[in-house]
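Quick one: the structure is below, and I'll ask about it shortly.
With one protein chain withheld, the remaining protein chains of the complex are depicted in position.
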Amino acid sequence: MPFLSTIVASLFSLVFAILGAKTTTPSPILRLVIRFGASILRNIPVVAWAMILLFSFKQSDFTGFLALFFMTLGYLTRAFTETIEDLDAEKLQALQAVGANYFQCVFCGVLPEAASTLTSWILYMIENNLRDATLVGLLTGTGVGFLFDHYFKSFHYDAAGLIVLLIAILVICLELTSNQIRRAIA
Amino acid sequence: MLKVIQLDKTYGSNKHSLQSVNFTAQPGEVTAIIGPSGAGKTTILRSINQLIRDDSGQILLDDTDIRQANPAELRKIRHHIGMIFQNYNLISPLTALENVLHGRLGAKSTLAGMFGLYSNEEKQEALELLDEVGLKDYAYQRCDQLSGGQQQRVGIARALMQHPKMILCDEPIASLDPKSTKIVMDILRRLAKEKQLIIMINLHQVDIAMDYTDHIIGINSGMIVFEGATSTVDDQVLQQIYRQADPQAVTANEN
Partner (left out) sequence: MIENSQSKPNMMRPTAPTSNHISLVTTPRKILCGVLAGLAIITIYSLATLDNANLNISDAFKSLGTNLNAMFLHPTVGQDSWSLLLHALLTSVALAMLTTILGAIIAFFIAVGAARNLAPTWLATTIKSVMAFIRAIPTILWVLIYSAVMGLGASAAVVGLTFHSVAYLVKAYSESIEETSSDTIEALKASGVGFWAIIFQAVLPSIIPALLSWTFIRFEINFANAVAVGAAAGADDIGYYLFMAGNFYFNFHEVGLIVYLLLGVAIILEVVSMHLRSHYLDHN
């Protein structure tokens, strides 16, 4: 679930970020709208998202997915926008000077230049969401969070402890792998 | 032939960047634009391919007015004008070969350009151009692993990939050491002669301009104060080009 919401959110974020970054935005008004939207999505805590969505989506994986999705969308849109704005605007000018159009500039200039930074943001967000997924699970009664809650509330501390240990191992493995990947693509 | 007529550009309310600029540049010649910092060298160069929009005037490249072109036409015109930059402006995680291939973007359809679909002939040509600037061995190297001089040569190859009529060089050697400077300037001079290109270079270094160029345009505070063959430039002309404008204008330019 954390994978799913991160990846889907990152696809959307990428589009929003390209439209919203100062260097690549087609219109300044759109940029303001995107920045404002992202800031709202990001600043609503994930708990509140879970509560808002619980009404409509009940106790399904979908609630958790959407709660993580919205928060990730806010975070990544901002992170991606800043990454793109940090790129040297002159490099895009160089492509414009070659006669490339907007889409060619984005695909041949912005994306390759930012690819490794964007990927590390996505990996970071997956780690983060894995942790938050537990919380969302606790609140909405899904996934591993629900399992923990179940054992914990019925005083099966041994089983609950095992779950905690498993989560820790998973997060650490993920952290190590993504560090490796980051080094490989840098 | 490039002909610039009565070009004007104002930044803000009262800061004149260019004032009635007129000059011509011939194919097969290297033309240098020299002048103090902030005189408007970069503005002139970037007006020519409309990276900077000017206020009024005419820019005629082989009798087509670039200023009148609509966006699609402008892209087509830009495709035939190469540009190289002080900071090279290559897409650094990509290989030298791919950066050279970017020179073809203006001639490709949107989709083919987006996904980097190049024909084998194009790849072959890009490789030959890299060979021409002496970098064939580095074709698969990432650009951020190349030295400054090598990156600038990749930049030249990218410009050549556009089959240009003209190459604009914005301070091409300002970040290079003397040895690389010589290599880059030699290539540019040779290209102008061999391919009958119009080459325009912004330069800080007067001695380089004197050694390598055929034609010199001197500007000061947005106005052309000298235009003529390099052989006619003497100390008096240089003093005129580099004389201090009134102090207020200098501070305004430095901002």
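All chains are identified by letter, namely A and B, in their written order; residue positions are counted from 1 within each chain.
We take it that a residue touches a chain if its C-beta (ideal position, glycine included) is under 8 Å from a C-beta of that chain, and two chains touch if they have at least 3 such contacts.
If you're wondering where the values come from, they're calculated on a predicted model, not measured in any experiment.
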(message) Can you say which of A:16, A:65 or A:80 touches the chain missing from this structure?
(response) A:65
(request) Can you work out which residue in A:47, A:106 or A:162 touches the chain that's missing from view? (result) A:47
(request) Sort through B:17, B:31 or B:95 and give me the one touching the missing partner chain. (result) B:95
(message) Give me the subunit A residues in contact with the hidden chain, please.
(response) 1, 3-4, 7-8, 39-40, 43-48, 51-62, 65, 115-116, 119, 122, 131-132, 134-135, 138-139, 142, 148, 152, 157, 164, 167-169, 171-172, 175, 181, 184-186
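The criterion applied here is as follows: only the chains that are shown with their structure count from here on.
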(request) Could you put a whole-Å number on the gap between the CA centroids of subunit A and subunit B? (result) 41
(message) Give the list of subunit B residues in touch with subunit A in this complex.
(response) 49, 51, 75-83, 85, 87, 89-94, 102-103, 105-108, 110, 113-116, 158, 162, 168
(request) Using the touch rule from the top, collect the residues of subunit A that touch subunit B in their complex. (result) 88, 90-91, 93-101, 103-104, 106-109, 112-113, 115-116
